[in-house]
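Just passing along the structure, written as structure tokens.
One protein chain omitted, others in place.
Think of it as A and B in the order they're written, each chain with its own count starting at 1.
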Amino acid sequence: MTTESATFERSFHVEGITRVEGEGTLHLTVHDGQVSDARLKIFEAPRYFEQLVVGRAPDEVIDITARICGICPVAYQISAAGAFESIFEVQIDPQVRALRRLLYAGEYIESHALHVYLLHAPDFLGYASAIDLAKDHRAVVEQGLALKKVGNALMALLGGRSVHPVSLRVGGFYHVPRRAELEALRPALANALTQAQATLDLVAQFQAPPFERPVRFVSLKHPAEYPLFDGRIVSNDGIDVGIGEWRAAFREEQHEGTNALHARTLSGETYQLGPSARVTNAADQLHPIAREALARIGLQEEIARNPFWSIAARALEILHYCAEALEIIDAYLPPAAPFAPWTPRAGAAGWGSEAPRGILWHHYETDEQGLVRSAQIVPPTSQNQGQIEADLRAFAPAVLSLEHGEATRRLEQLVRSYDPCISCATHFLDLTVEGA
Amino acid sequence: MIRAATTPHPRLGVVKLASCDGCQLTLLNLEDELLAIAERLDIVEFPEATSHRSNGPYDVVLVEGSVSTPEQLEQIHEVRREAKLLVTIGACATAGGIQALRNFADHDAFRAAVYAHPEYIESLATAQPVADYVKVDAELRGCPINAAQLVELVTALLTGRRPNLPDEAVCAACKRAGRVCVMVAQGIPCLGPVTMTGCGALCPGYSRGCYGCFGPREQANVSSLSRQFISLGRSPQEAGRLFAGFTGYAEPYRDAIVELGGLPGASLAGERAHRAMGAGVNAEGKS
Partner (left out) sequence: MTNVTKSAIGFLPRAGFQHLIELLAEDGRTVIGPTVADGAIVYGEIHHVADLPQGIGAEQAPGHYRLVHHADERFFAYAVGPTSWKRFVFPPTLALGESRRDDHGHVSFGPAPREIPRLAFLGVRACELAALGIEDRVFLGGPYTDEDYRARRANTLIVAVQCAEPAATCFCTSMGTGPGIRSGHDIALIELDEGFIVTAGTPAGSAIVTRLDLAEATAEQLTAGADQLAAARDRIGDPVVTAGLHDRLLAKLESPRWAQIAERCLACTNCTAACPTCFCTSVSQRSDLDGHTATTERRWDSCFTKGFAAVALGGNFRPRVQDRYRQWLTHKFATWIDQFGTSGCVGCGRCITWCPVGIDVREELNVIAPPPQVSAGPAEAAQPHAPRSSVFRVEGVRRETHDTVTLALSTPDGIDWSTARGEFVMVSLPAVGAVPISISRRLPRGLELTIRAVGPTTTVLTGLERGAEVGLSAPLGHGWPVAAAQEHDVVIVGGGMGLAPLRPIVDEILAARSRYGDVHIYYGARTPSDVLYTEELAAWAARDDLEVGVTVDRADATWLGRVGVVTHLFDRARWDGTKALAFVCGPERMIQATVNALAGRGLTPDRIFISMERHMECGVGLCGHCQVGPFFVCKDGPVFSLAQLGDVFGREGI
């Protein structure tokens, strides 16, 4: 961290934001108490995924796009599978669908527990890392690790491993578990449910910096279930488009000095995705256990207005997915076949799913053999980036009076509340400008 | 060779180049060992997990990711200077990773295809494994690395013995686990026979063929295996794509891909790609 203080101009510069996935730089310029520029620069090396998948078969694309992000590979696999299943009109067996929710639940529990305990809690409690935190509060960190482990165990059972699982394919899975294998996870999940409650109570005691602003929350919305990989794309201010129609409401643009593309609404406005957006837009679809818990801690308003409270929304989703996972396991009957067969054809479709950080949208065009002709991948962090910068601009004046280091830490904490996954945000192709 | 750590609390750094973070996440996924490891190793640099930063010196540094920008090239030399032991972790660092498939194509064309303003994007013409630029003392393969192998590496470091990281084929682990060969019994192409073990023969256990994420084993006979893929009914292009995964840039997978007709999305820019691919792929001689 470097400081340049001048009488009129002050700049905050964080070279390499830590405790986020990937690499980014935060730069803020302040003139006379007014923020003149806020920039979250992403300098993650470009990896050109949208070009790498051209000419590849759908099942290969599922495995390749997972490598965009090691933190949320299931999100990439599910979004890609959804797009291809939409092109090839594959009907998914309800039990297979339930298993996909279960796999995704594992990713939510793992990713959120990682963020809540290892990445974000140290901010609220004044530590540089969870390892430092563990020196004073070992039990707290151990609880986080235990939750994380359950999420990983779910993914490992369904997908072979938690980072880049190997089981998902177009139409379903390569292999589905036996009932007894799922039931073996029940005790650990039941225990996790209790720990998730404790997590929620823990974070509810945290002090969030006072900061409130109205925001456009965008999420999926499904009539019957908490949004995951089905439904429509909606906002709390009236956007409502089909899951394949992201382009009907949003667009991507490239800015100098960053390797990530930014997304805006068609009218050029910023928006927020992720746990706070989902909890706000779909509170009524939370599992009853989670709904009750939300009522108990009473932070619904705060989650909707103060980005720092995303930590509570995350804790709530851990609870939701522990409860839902238990229900899926109890109702599981192995499907007749692990996957539905499909016939390749030329076509195009988009599909989105709610990654832990928000909507991850894929769009593919295929040729007659089903091979990819072109691809567009819009990850959540590049959609959140505009809102992060807007929040930084709005929040910075409140910390200007603080000692520089402390002020910088607060700004970083704000960035971290979006759980930005910078690895995800780097690679993307603007199809509208130059096709493949 | 990995030698006994000399300091009581060896200084560990975790450094990232072009990658997905999945390999370093594997360290955080050691839920049962993480705190114990943190008590025995001084984690001085691990930006994904801690705000403490250090530019070295390190007793051990784990490097994730391939070298694909000019800054990363500088960074890896600097890290090498500061590190007693440099261990590459994962397919990106050991073989270039999935992004190294762009090495089969013309970089400028590729960049232009992906970005509306290619001039904003700084990247090297190729994405290369770390060992193409600096000496590597040990490597953990895989996309991602295997948690048990990571624990084995850390334990070996702390106790001063040789990490037990066999270089045999995936098949050996597959058969010890009692799995039925998917290729013989179901006709599913599998890279297991030419791929290095370490994953626990995961994919055959999930009724699919190995996709080679641990990269080629020693003396991988890719031509015999690709002939077999073709006799199982795959076209040469399909067979080539099987090798073009997360370690597709590693020899001899790379040769197999070229021999089978190159990559679909990336028209092979002959001369140039070949020149770029000249360098050795990984440090087999770990001792």
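Descriptive notes on the structure:
The rule is simple: contacts are C-beta pairs under 8 Å (C-beta built on N, C-alpha and C of every residue); 3 or more make two chains touch, one makes a residue touch a chain.
In this text the structure is predicted, and so the values were computed from the model without any measurement.
Within the full complex, the chain left out of the display is in contact with B.
From the options B:P193, B:G212, B:G245 or B:G262, the residue with contact to the chain not on display is B:P193.
The residue from B:V154, B:C199 or B:L242 that touches the chain not shown here is B:V154.
Only one residue from B:V14, B:V63, B:A127 or B:M183 touches the chain missing from this view: B:M183.
Remark: the omitted chain is touched by one listed residue; of B:C171, B:C213 or B:A239 this is B:C171. Against the chain not shown here, chain B presents residues 1-4, 33, 36-37, 40, 152, 154-156, 158-162, 164, 166-169, 171-172, 175-186, 190, 192-194, 207, 218-219, 221, 223-225, 227-228, 287.
By definition in this document, only the chains that are shown with their structure count from here on.
Centroids of chain A and chain B (each the mean of its C-alpha atoms) stand 26 Å apart. Within the complex formed with chain A, the residues of chain B that make contact are 16-26, 28-29, 31-32, 34-35, 38, 43, 46-53, 65, 68-69, 71-72, 97-99, 101-102, 105, 110-117, 120-121, 123, 127, 143-144, 146, 199, 202-203, 205-208, 211, 213, 238, 241, 245-246, 263-266. Across the interface of their complex, chain B is touched by residues 16-23, 43-57, 60, 63-64, 67-71, 73, 110, 114, 118-119, 122, 128-132, 134, 138, 141-142, 145-146, 148-149, 152, 159-164, 166-167, 169, 174-175, 254-259, 338, 371-372, 423, 427-430, 433-436 of chain A.
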